[in-house]
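Supplied in structure tokens, the structure appears directly below.
Only one protein chain is missing from this complex, and each of the others stays in its spot.
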Amino acid sequence: MNSIWPLVQNETIKIIKKKRFYVILLVLLVLVPMFTYAQMRQAQENRTKFGDDWRTELQQAITDNQNSLGSDRVPEEWKKYRRIFIQQMQYYLQNDVNPNEPGGVTFTREFLNNSSSLFIPLLIMTIASDLVSGERTGGTIKMLLTRPVRRWKILFSKLITLTMFVSLIVVSTFIICYAISGLVFGYSGFTIPVFTGFQPSEAGVDMATVHAVDQWQFILMQMGLIWFVGLTVGLLAFMVSVLVRSTAASIVIMMAALIAGTILTNMASSWSSAKYLFMVNLGLTNYLSGSPAPIEGMTLPFSLAVLAIWAAASLVVSFAVFTKRDVMN
Amino acid sequence: MNISNPDLTSSSASSEQTESEIVLSAIKVKKKIGKRWIIKDVTFNVRAGEIFGFLGPNGAGKTTTIRMLVNLIRPTEGKITICGYDVTRQPEKALAYVGSIVENPEMYPYLTGWENLQHFARMQPGVDEQRIQEVTEIVRLDERIHDKVSKYSLGMRQRLGIAQALLGRPRLLILDEPTNGLDPKGIRDMRLFIRELAAQGMAVFVSSHLLSEIQLLCDRVAIVGNGKVIAVGSVNELVEDREHLVVWELEPTEQGARILEELPDITVLDLESAHLDNDTAASLKLNSIITRTPEEQISTTIQALVSANIQIHNVRKLNPTLEQLFLGITEGETIE
Partner (left out) sequence: MKPSSSSARIWRITSIASIVTTLLLISGFVYAINDVVNPVGSSYTAESSTDSAAQNGSQAAVDPATEGIRVAALGDSLAKGTGDDEGSGFVRRTVNLLQQQGVDAKLVANLGINGQKTGQVIESLDESGVQHTLRQANVIMLSIGANDLFNGGEALGNLDEQAPTANQLLTNQPKAAARLQKILDRLAKINPDAQIIYLGLYNPFGDLKELRIPGNQAVSAWNMKAAGITNTNEHMMVIPTFDLFQNNLDQYLSADHFHPNGDGYEQIATRIVQSIR
């Protein structure tokens, strides 16, 4: 057995025929319209309040946030978030750019921004968690491993397939989101300028490096970062799938880790070594939009390094265990 | 080769060493899991063209051994070679010669039979669509091959499993309890089929916990108990040539029993010491007398009974049970 591609072909056909990927598309097709509708309602409400005047709307939002800065009851780290938000929004106003220009593209950008740390990783898990444990649950692992193929090759083929599907899931999310929200908000907006390069600093935001990119460029960057996040989560789920016999158990383990991540992101700012956990580093897109990192000292290179180390470690464990372990049942 | 009964195995080994090539060989294979040695010593050879039985009660280590043969489990000690290739060191070479079904033939239920075969064909060089068609015809699945496996009956799955095992034109076929769950016709078909394969020169390794199964199917047999191969030899030597139990139904019963006891070479046994399996024990009538009678003595015994005016309602030989066989080989040691 020289080539790996027939094996990748096998894995691909199995994922498609097992309808795993269809389930993911179905989830997107059901959920995206819900988000779109919610967004539409909010837009309607704002329109009755502010008319079509996004500048006033934005100024009111800035003022509301400024008000919370004065309150002692608001925790300091929230204030930091708000200070940064205020500065960014003021920057948008100054340059007369609507950061929330209504449109399918803007909606998609927002959606991608919010789905990076939980939603898309969950979708990827449905495939990654089943890759190995699914074979064990079904007993087919015996058939698979008694072929004249080295075990690492089989695992490697599954890994390539996983990468392929991570890409497909990220792009599918974009396509479905754009197609559905465009029905409501219109399909234009790829060339709207979006500001990026906000550098969080002691005082708030350093504006020196801020620059405008077209919205499509911004979305491309978002998707690239989400892809990396997805790959890391995929590799971790893959490792769990190697270690745990049942698919259900491996999904539960990964889901618990991811949800713990979102909880920690919201409350761990005083526990600084939590920044070495993979699950608090999943919000890579925040570095693009300039939202402050959940924990002091986190930057894009830092998060990338943390994720890469976790991914590499899970790869090592996956291969070490899979190639050596006895298949008892 | 054999610890408890060396004379038996040495005779069989010498008689067959000169025959066809050894396809599978296991040498002093041992497996330790945790602190327990679950396989203590497994040694045997399987030759081209023979049907080799692997006989032992459930829990004797049959499945673990089979898993070691196909590289699912790594032996702690010892060596397994298939067509000269070490299974642990060069699995991609050794396993190219093997087709196997370990326990149940679990295929992908969401794929069709054909897609399953394609899947496994892609993992083996030199298996094309034509070969898939061939094996489909061999196991007579052509009509349903494009149905999803989830819709197959157990028998059809078993046949698909065989088709899968045959894909790579193996020289060794390993089947784990191949008649499990099949109906009587299915069992008969399976035996014929296995014989056919062996006749074409394939070595077939069959595990079973049923002595009758092995008797009907195999040329040679290894008997395992408690993680050890206790004996290896031809089925004739190991199984057929054992003394048989004979059941008598006589009238008047007590008088008949007395005559039997008086005859030389005949021992009358009670139910306990006969070590019958449950089915056989249940088939006995209340007035049945179980004896250990050498085969050649049966006719003379009948004459003696007739001349004593005893009515003989029934005389039959009982096939030996696996447990009896163990007792015979190990001379009194029990299985566990």
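For clarity, chains are labelled A and B in written order, and residue numbers in each chain start from 1.
Basically, a contact is a pair of C-beta atoms (placed from the backbone, for glycine too) under 8 Å apart; a residue touches a chain by one contact, two chains touch by 3 or more.
Since we're looking at a predicted model, the values are computed, not measured.
Only one residue from A:25, A:212 or A:317 touches the chain missing from this view: A:212. Of A:199, A:272 or A:323, it is A:199 that touches the chain left out of the display. Although one chain is not displayed, its contacts with chain A can still be listed: residues 8-9, 12-13, 16-17, 50, 53, 55-56, 58-60, 62-63, 66-67, 70-72, 89-90, 93-97, 163-165, 167-168, 170-171, 193, 195-197, 199, 207-213, 217, 220-225, 227-228, 284, 287-288, 300-301, 304.
We take it that only the chains that are shown with their structure count from here on.
The distance from the centre of chain A to the centre of chain B, each centre being the mean of the chain's C-alpha atoms, comes to 56 Å.
Against chain B, the residues of chain A that register as touching in their complex are 1-2, 6-7, 9-10, 13-14, 17-19, 138-140, 142-151, 324, 326-328.
Those residues of chain B that touch chain A in the shared complex are 33, 67, 70-74, 91-96, 98, 100, 102-111, 115, 119-120, 122-125, 164, 168.
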